[in-house]
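Moving on, here comes chain A:
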Amino acid sequence: MIYLFLIGIPALMGLASLLVKSDDWRPWILPLGFSIHLSLVIACWKTLPTPSPLGWFGLDEAGLIVLTLASAMLLVFSIYCLEYLRLRKERPNRLFTASLAFILSAVSLVCVSRHMGLLWVGMEALTLASAPLIYFNHNQRSLEATWKYLMMGSLGIGLALLGTFFLALAMPANSVKTDPLLIDSLILHARFLSLPWLKGAFIFLLVGYGTKMGLSPFHSWKPDAYGEAPGVAGGVLAGVMTSCPFLGILRIFQICSSAGLLEFSQGLLILIGLLSMATAAVFVIGQRDFKRMLAYSSVENMGILVLGVGLGPMGTFFALLHLINNGLTKGALFLSAGNIHRAFGGKTMDHAHGALRRVPISAALFLLGFIAITGSPPFASFVSEFGILRSALDSGHLGAAFGFVLFLAAIFIGMATTVLSVVYGTPKEKSDMAVQGDSPFMVLPPIILMSAVLFLGLWLPHWLTDALKRSANALNGVL
Partner candidate 1 sequence: METLIFAPAILFLLLLMPSLMLGLIAKTKAFVSGRRGPPVFQPLHDILKLLGKGAVYSETSGWAFRLGPVLSLSAVLMAASLVPLFGAPLISFNGDAILFIYLLALGRFVTILAALDTGSSFEGMGASREAAFSSYAEPALILVFASLAIHSGSLSLSQMFSSGQGILPAPSVLLAASGLLIVLLAENSRIPVDDPNTHLELTMIHEVMVLDHSGPDLAFILYGAQLKLMLMGVLWIRLLSPSLASNAFLLTLSLCGLAIFIGAIESSMARLRLIRVPQLLIAAVCLAAFGLILAVR
Partner candidate 2 sequence: MQELSQILLVLIALFSFYALGNSSLIGCIRIIALQGMCLGLLPLIIDRQGFGMQIILIASGMFILKGFLIPRILSYAIREVKIRREMEPLIGYNASLLIGVFLIGISFILASRLPLPENIRTSLLVPVSLSVLMMGMLMMIVRVKAVTQVIGYLMFENGIYLFGLAISYQAPWLIEMGVLLDVFVAVFVMGIVINHIARAFDSINTENLTNLGD
């Protein structure tokens, strides 16, 4: 029953915002509905809800973590949207508001589905729901970005469907009576799965969902989509949407690890993770557009996530922690980047220079976000990235550890040049923009997100570590 509410409430909100006539009042639906959703999710933390009778729906720790992150962040974003959409009066916000609500609905579907086919349906819904966010500005550049996003996204979704078919074929036809795509029954019968099909399924799902995540050879849509979407939409894409395909990869990884393909899948994850970090390092250096820079940083962090999962239970633990840290920090970064973009009317270093003079709080948040995302103490990313480095060394992946440190350093340097030039210095000319200084509603959300990152860096609550540990062990087949 709770599953129906988790998926249904945001969907109803989406329908409601399609029906509401007033552009002024419509955005208020979001914080209201999202807070109901968040309270439902928090209630799930007390006791995990029982799976649905046929086993199609269910919530485990990994799903709950992703769902909580998504729900909480969307609530924060919706508060930001109140002010943002008031400033962007010239654009009708019906589709924008509705697609934010539908995104939460699709995310919930992905998180609670215990059926790979259903999970795929959720992922497809997510792709379609997010396209209007990128196209919000309705100009040539955003159209181009939306086109690339849809083409690449559809291709990835198609390949993931092929992988799902392969997974269904891996289940021996006559030995099991249940649906061949139920995750729990796949794990239960893991010993009987046909390994060639499972390998194929893993590769195709990794490529398909990796495209949606923005892992390296399939990341080409990412800088365009993140660069052209409004700041808050970039935050939704980078902070919320990428965690869903990651969850899909975690699911197939869990099936592979219980079927005895642990080393095969780990090897692929490490490879693609390092490749993503390397690509990000190459493109982030000399990047003049700070939103595209954030996109490459997202490619890097997705690489860190899959790399962590490839490094055993401890690595998986820190990868899941990094998922939270990256989401929160990316949210803060994109929101403050959006503020800076608006204050200067441009998103390259040529336009935006000396943001600290013009929008001090946003600029400070941008700087702090940069420090946090590159893994500097005292922020939580330091804990998770250091943990991943340690698990690489512990598990004997010296090459991976070396590459990890090297790419992190390169990305730190590359991002620093851009960020410092944007934040410090004096603005080139007097601003003729309407926005002067920071408005409270638009800096409060990033402040909330940044303080959460700082809080997690200083103290990890035991319920969170317990959940992370249980989930990391389950994913790696350690009991």
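The rule is simple: a residue touches a chain if its C-beta (ideal position, glycine included) is under 8 Å from a C-beta of that chain, and two chains touch if they have at least 3 such contacts; residues count from 1.
Regarding candidate selection, all candidates are chains of the complex that A comes from, given by their letters.
Quantities reported herein were computed from a predicted structural model and do not represent experimental measurements.
*Asks:* For chain A, which of the options 1 or 2 is its touching partner in this complex?
*Replies:* Of the listed options 1 or 2, chain A touches just 2.
*Asks:* For chain A, which residues are in contact with candidate 2 within the complex?
*Replies:* So the residues of chain A in touch with candidate 2 come to 117, 120-121, 124, 128, 131, 135, 138-141, 143-148, 150-151, 154-155, 157-158, 161-162, 164-165, 168-169, 171, 173, 179-181, 194, 196-197, 223-224, 227-228, 283, 287, 292.
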